[in-house]
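Here it is, the structure, as structure tokens.
A single protein chain has been omitted from the complex, and every remaining protein chain is retained in its original position.
On to chain A.
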């Protein structure tokens, strides 16, 4: 046994030795100067095809420099002709393609060689690969039509190949490179390349479905490249709709759609009759037919495309919702028709009249058309489809068509309402969103509203909130409808108290949209009585608040309504106007002044007095040069206070006011720091005071990052000024460090870095520099030659004087400026019950927050958890956790996993949202032209590689948790 083991060990040992030898030879090869030479040696060395293949595979892993590409290509080609094995030739062919993709390499020098290789090739696979290579070469040479023509000719020649792969590639090549402009085609000497469309069209009938698909795809490619397809293709494409293979049908549907968009108005005959119809109608009918195709992929495709066919005549459109019912050959009305009839006869659908669905008149058997040629019932089928993907596509298509045609919107309403009861939540959600989008065109009937409101009890929060959004913008026709909606919303409120905010908001809009319908309901809603006083309702009851929100918003445009209020209603109004000012509008109440100055929406923001105030106060600030330092400071302080108050009062100006206030704050800090006594006295004595200057510098830095990344709508003009301020802060930092540290060594590095930053500032904002006369940077750049050469101590001195002398820059305000805000709805932080979990395990904490004016929340918003021991944890929510309920608004619903070692008693952790930023991603650096990712990495010096940081932008919420020790 032992001997055996020994033998094995010995064997393994020898193996290892062999590997070593292998490695060493490899190393030698790597040191060779030219890649092409190395490859050549390799390929010559290869004894068997497998060997050669291995070498090629290894070679493919490493990039090749632009200069040596051509050489490598030559060697490969040389070897190509010598090689007998198809797999090696295949690899070479693919390598050729890969190499010609190399950035900076122009492949026109190898075109001829590449084409030549095709001549004697027998293997179909290699041929296909070679054609693929040609395609790559052709796409690399967009401005060389003659080469393209040649390639297309080559492809045309190989179209007769017996292998589907080769034909596929040929068609692809023709599609990608075929001449698009007519002029080029005429110049072409060859007949073959003259009519690419015809060549491709001939392959619509190829025996291989893959080639048929490729032909259609190539045709679509030509269309995408700008060639106007001929109308004659239409009839061919229609035949392809009946193909046996789904990918062909799917592509054909696309082609038909394209043609219908190109020639909507031309007339096509209807087969088996003398009539003629518009092409777009015919195409619409055909695509509708595909909605009941056997393959769901085709169905989805067809349903999606239906939505974008806007030019279809209305009667065709309306047919899509039509399905003639019958029972035992007698005409039956659909439930929708019945409901409508009941409604128009003034009777609310009771559902109790059982006879109402009895079949009516006899149908002439000849007149029943079981297979519709046209669009009949396409959406009825699509919405009933087995696969939810098809249903969603159908709903989307309905939405798009309804948006462009109000009459269609009215008709499809019933179907959309039906979709609210779909079994898949996504479909329900989609149909609710769709309904919201088309709600401008429609008015809901009561029976429809009934069905809509029934969904309010859905257990999914998304659905309910979508429904609230929908109700915000629906038109209701009767006062019963409003009442019904209110009752259902209140039911919803009791069932799901968390929906409070959303329901109030919904009622706000419902009220302001239907003041006249609310008016007759007021006494009932407020339960007032003509003779008796009724008890005063509880002010904190969310349901009561909901009712009041509805009424007050209705009262805004209905001056007679306040007369119906009782005394306590007025009191409640005053209270709510203060506490929920975003929901309760200012009202003209008898004997009461308007709370805020009447801001009627007709006044444009520029004439707005508060806007004027903002500008005036800024004017004042910018003209302070002649004031003494004390005065300046005071003025700034006052202005900042004013602006902050203004932001609180005027929500639409909040962003702007905050932004400027922050800027002024920075300036104030800078001025304060510069007036420190520290500058006048020898450094070591003032260690304490310099704390102020350095903290000021730090704070300014922070504030500038906030200004840059927390506001949406910041333009480059602002970015310059922000960066300028940051530069000043850095200068200040440098000066402070120079004053407080002994020795010069650390200063060298800092000075260097600072100068680099000035340099990059100059590079980034070169265009903005003329606007910055007399500023810090302006002066600094003048002194730049001196700075570069001088010693750190001198630099510091220069900086100090320029910083003191520089003027304060105007901050121009952009049109729209919004501050990113976040509000954590859940956890509420009110719970006294600690969240208990076993230490070492995790507990999931539901976090629900609304974000406003956050750009790209998926990338930037993080959740931070701060534990009492100072440990902080940053969680990146999944992209799917963000929903987008409206423009500029996002909703984060995620779970945060907490874990900690055991505690003796419950303690609070803090949860807050952070906005991550990276100065690399800033608006400034996007101005530097970037070609590719890798290049920019090399181009940017590491110092610019960006400071990553986070800005907390929500109020922290405290959560009580208690990790218990694990039981043994």
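Going forward, a contact is a pair of C-beta atoms (placed from the backbone, for glycine too) under 8 Å apart; a residue touches a chain by one contact, two chains touch by 3 or more; residues count from 1.
Heads up, the rule we're going with is that contacts and distances are computed from a predicted model.
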Which of the following names does UniProt give to the chain that is not shown: "Integrator complex subunit 11", "mRNA export factor", "glutathione transferase" or "S-formylglutathione hydrolase"?
"Integrator complex subunit 11"
For a quick check of understanding: of A:53, A:262 or A:380, which residue touches the chain that isn't displayed?
A:380
Touch with the missing chain holds, among A:143, A:265 or A:423, for A:423
Which listed residue (A:87, A:451, A:644 or A:908) would be found touching the missing chain in the intact complex?
A:451
Per the whole complex, from A:58, A:205, A:235 or A:407 the residue touching the absent chain is A:205
In the full complex, chain A touches the hidden chain through residues 160, 162, 205-207, 244, 292, 294, 323-329, 332, 334-336, 351-352, 354, 357, 365, 368, 370-371, 380, 383-388, 415, 418-419, 421-424, 451, 454, 457-459, 495
